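I have a structure here, written as structure tokens, and I will follow up with some questions on it.
Note that one protein chain of the assembly has been removed; the remaining protein chains are unaltered in position.
And then chain A:
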Amino acid sequence: MSKSARQGTAREKLAEERKRQAARDKQRKLLLGVAGGLVLVSAAVVGFVVVKNNSGDGDGAPKAVAYTGPLAPTTRQEDGSILMSKEGVAGPTLVVFEDFQCPACKSLDEAAGDALLKAAAEGKARVIYRPFQLFKAPSFAEPLPSVSRRGANAAFCAPADKWVSYAKTLYAHQPVEGKNGFENAELLSWARDLGFYSADFEKCVTGMQKAADIDKATKYAEEQKVQGTPTLKLNGKDLTQEQVGQIASSPAALDELLAAAGSSPAPSDQ
């Protein structure tokens, strides 16, 4: 091989080596660029979510929500449940099993809560609210069961005529599932907002004085084969998920259901 040919081959080799080097550089830049960019922006994203979450918690003292719509005479029954019934109305009876920590109950209350109250006020139905503790240990990890229990206890402690506003307030400030909430300070402050705070109410809340009622209500719900919330029973018969969905999407559906149930045989659940 001549000298020039050898030089030519060497040049080619060199050029190829440079080309390979350039490709390797590009590869390195790709990996470093993507990894570096991902790490930086990810850190910003994580920071954003954490800050947003914390600012949600530090909202100051959230206020109670007062209900001012139509309302049937409201009484607390012996077992602690709440009965709303216009005088002389014998049926149909609509029972609402709920847990104030349950997001689906909150959704239903927002969608159809007022329609139920109105139906009771207009004498189209007797409506009974049966809060209980769906989220129980050990099936659910803390703080879920405690939050559920504190919410139910405070609702049991509230006077019957303030029930609706207090229940709506609990839903309005429902803690994110799995997060702490319904703290005693809040539960008491909402009572002040609604104008029914008393030393007895405070003792009832902080001392969990209605624990026995919650347990009874929970046992009753279990006996009634309530496996989830919200469960609605019309004249003792479970409404299907579809029916509950219809009620949630239109008040007319509720009226139709109630009219169809009419004064059917006396319900077993009073």
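In this text, contacts are C-beta pairs under 8 Å (C-beta built on N, C-alpha and C of every residue); 3 or more make two chains touch, one makes a residue touch a chain; residues count from 1.
Criterion: contacts and distances are computed from a predicted model.
Trainee: Determine which name in "Biopolymer transporter ExbD", "Sensor histidine kinase", "Putative membrane protein" or "Roadblock/LAMTOR2 domain-containing protein" the UniProt entry assigns to the undisplayed chain of the complex.
Mentor: According to UniProt, the chain not displayed is called "Putative membrane protein".
Trainee: Among A:R6, A:K179, A:K203 or A:K219, which residue is in contact with the omitted chain in the full complex?
Mentor: In the full complex, the listed residue that touches the missing chain is A:K179.
Trainee: Among A:V45, A:A90 or A:A212, which residue is in contact with the omitted chain in the full complex?
Mentor: Candidates A:V45, A:A90 or A:A212; residue touching the omitted chain: A:V45.
Trainee: Specify the residue from the set A:A66, A:V89 or A:A104 that touches the hidden chain.
Mentor: In the full complex, the listed residue that touches the missing chain is A:A104.
Trainee: Which residues does chain A use to touch the chain missing from this display?
Mentor: For chain A, the residues touching the absent chain are 12, 16, 19, 23-24, 26-27, 30-31, 34, 37-38, 41-42, 45-46, 48-50, 53, 56, 99, 102-105, 107-108, 111, 134-136, 139-141, 176-179, 227-230, 241-242, 244-245, 248-249.
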